[in-house]
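I have placed the structure first, in the form of structure tokens, so that the comments after it can refer back to it.
Omission of a single protein chain aside, the complex is shown with its protein chains in their original locations.
In order of appearance the chains are A, B, C, D and E, and numbering begins at 1 in each one.
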Amino acid sequence: MVYITRKEHFSASHRLHNPNWSESKNTETFGKCNNLNGHGHNYEIEVTVAGDPPKESGMVMDLKKLSDLIDAEIIERVDHKHMNHDVDFLKGVIPTAENMAIAFWNILKPKIQHARLFSIKLYESPNNFVEYRGE
Amino acid sequence: MVYITRKEHFSASHRLHNPNWSESKNTETFGKCNNLNGHGHNYEIEVTVAGDPPKESGMVMDLKKLSDLIDAEIIERVDHKHMNHDVDFLKGVIPTAENMAIAFWNILKPKIQHARLFSIKLYESPNNFVEYRGE
Amino acid sequence: MVYITRKEHFSASHRLHNPNWSESKNTETFGKCNNLNGHGHNYEIEVTVAGDPPKESGMVMDLKKLSDLIDAEIIERVDHKHMNHDVDFLKGVIPTAENMAIAFWNILKPKIQHARLFSIKLYESPNNFVEYRGE
Amino acid sequence: MVYITRKEHFSASHRLHNPNWSESKNTETFGKCNNLNGHGHNYEIEVTVAGDPPKESGMVMDLKKLSDLIDAEIIERVDHKHMNHDVDFLKGVIPTAENMAIAFWNILKPKIQHARLFSIKLYESPNNFVEYRGE
Amino acid sequence: MVYITRKEHFSASHRLHNPNWSESKNTETFGKCNNLNGHGHNYEIEVTVAGDPPKESGMVMDLKKLSDLIDAEIIERVDHKHMNHDVDFLKGVIPTAENMAIAFWNILKPKIQHARLFSIKLYESPNNFVEYRGE
Partner (left out) sequence: MVYITRKEHFSASHRLHNPNWSESKNTETFGKCNNLNGHGHNYEIEVTVAGDPPKESGMVMDLKKLSDLIDAEIIERVDHKHMNHDVDFLKGVIPTAENMAIAFWNILKPKIQHARLFSIKLYESPNNFVEYRGE
């Protein structure tokens, strides 16, 4: 079994805010990330797929096709967007990196065939990142 | 003469929009960057100062002091902010990387003493960046 | 379960040397890293914590709080220090990257609550790094 | 147990092509990577070895020796080479990143003693990489 | 005046060889880069354009349009190609990084309007790069 990974990029803004909480509870929990007008990141997403490379192609999956899939299903819907306002599949979800990674997993999982989605890694910045493996 | 550089980081959101233009003109000019709710970046700013290192310290300027200056004058005012709404010194300015670099130069120029501000380099992403040298 | 990671940096020096060994045995084992006056690195430490993000915050743990914890417990004690002489919790330990990662784990393990410390990754340089998972 | 990793680099060219397939099947499967005259990459290889660091050295394995081993067994045979024509151990194999990682594993596995080869990670570019763990 | 830069990527192979020279002279001059079957790189190209950002747009030039121009004029013609065999504008030229940067300059120079092409920077690898400014 080999694990193959494709990395893609998008730029977006978000605000961490729980509408059921008081302002002070929001500030205490989310700090600067609670800023009313939001802030933003250059996100990096790494999608890892596991499988056996067939002898005749030597590829678990065509990385170009994986790239196209990530672009069509994810990047097109979040790039240059505000995650709290512009993204249908994040409606009602606090757009933390954790929740975004889980949402991306749920979108991609049924689209990967003949191989197995293994991990979604999402970088909010070079120093902050999360990984979800469907566990 | 030696050029010394300090790099700092901030995360912010912005929208490229000229209120004097029609929607179609804005879309044509700014593309996805005109998104109503904005989008965001992990910005990197490189501040370069030129000078002669005195023999007794061997430093053009203490990079820790330069870092503190950039933090106090720039980072504190833009980090985790929306550049169109939350930043006083960008009021009325379209927050392109070009205009932001010029604004940062104008703030830092009078604060650098005993050495000369040489360049402000601003990365919007690893693939898009601008430089302003006061020319 | 989601894995979240915070990366921090510090600059330090060290010398690999076993005082119970002869000079030739030390040189043979540690090579240039045995240099009497030491040498140094820009270390990068990645701390990964695993847990379930609660619905109301969407965060396994506040990455800002994780960053503050790493700073207070680790960075403050090793940054701009000589690991063989200046760091109490490394006394009597050969400061290889392996031993440093284990020492960092032992410090952080009891401090992470409501989530589980999963991994300490320590980069001595972009080409040399180690990972410890408490196994 | 600690996992230690050494990263090395090489530059090489390759062509993805199955001689048993028609031109159209090759183009459909490998796209631009099927270009007759080949194309190339700056590859990065990360070799991870797992083991217990003995108390007297504090090292799972000397990373300098691991580096020398990778250089002698891998880099010397693939650097500045065309993988389809110049590399004996890849004869008859389609040089995808997957197949290269498996070939590197098979070469290094019997050479790592007193510790266990855990993973071969091969970057074809910063956005495309594969990992093989002998599973 | 502001300098704006767009970075693009391509993967290609090349061979450094002067057909008017003996084999020994080629080997002595180009070393491993003279390998008969070529080798390859992930190239990075940085195109810098200088100009005054007009008040109404705040942009020296739309970086998206600059990106499209580089893609159409350069990347489409060199990506996943062998520079000695597949690229018309490099026919009869030894494809060193120096000569490639000059060729890219000559292609882009007349295409940049309302602003001035300032520099072409070409990375063969993170450790080897060249810059041409039309001087």
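By our rule, contacts are C-beta pairs under 8 Å (C-beta built on N, C-alpha and C of every residue); 3 or more make two chains touch, one makes a residue touch a chain.
Treat the numbers as computed from the prediction; the structure is a model and nothing was measured.
Touch, as defined at the top, links the missing chain to these shown chains in the whole complex: B, C, E.
When the omitted chain is restored, the residue from B:S22, B:S57 or B:Q113 that touches it is B:S57.
Only one of the listed residues, C:C33, C:L66 or C:A115, touches the absent chain: C:C33. Take subunit E: the residues that touch the chain left off the picture are 16, 18, 20-21, 29-31, 93-99, 101-102, 126-133, 135. Looking at subunit B, the residues touching the absent chain are 1-8, 53, 56-60, 62-64, 67. In the full complex, subunit C contacts the hidden chain through residues 9, 11-14, 32-33, 35, 37-42, 79-82, 84-86, 125-126.
The rule we apply is simple: only the chains that are shown with their structure count from here on.
The minimum number of touch steps separating subunit B from subunit D is 2. Touching subunit A and subunit E at once are the following chains: B, D.
Chain geometry summary: the mean Cα position of subunit C and that of subunit E are 41 Å apart. Contacts with at least two other chains are made by residues 126 of subunit A.
Contact between chains, as defined at the top, is found for A-B, A-C, A-D, B-E, C-D, D-E.
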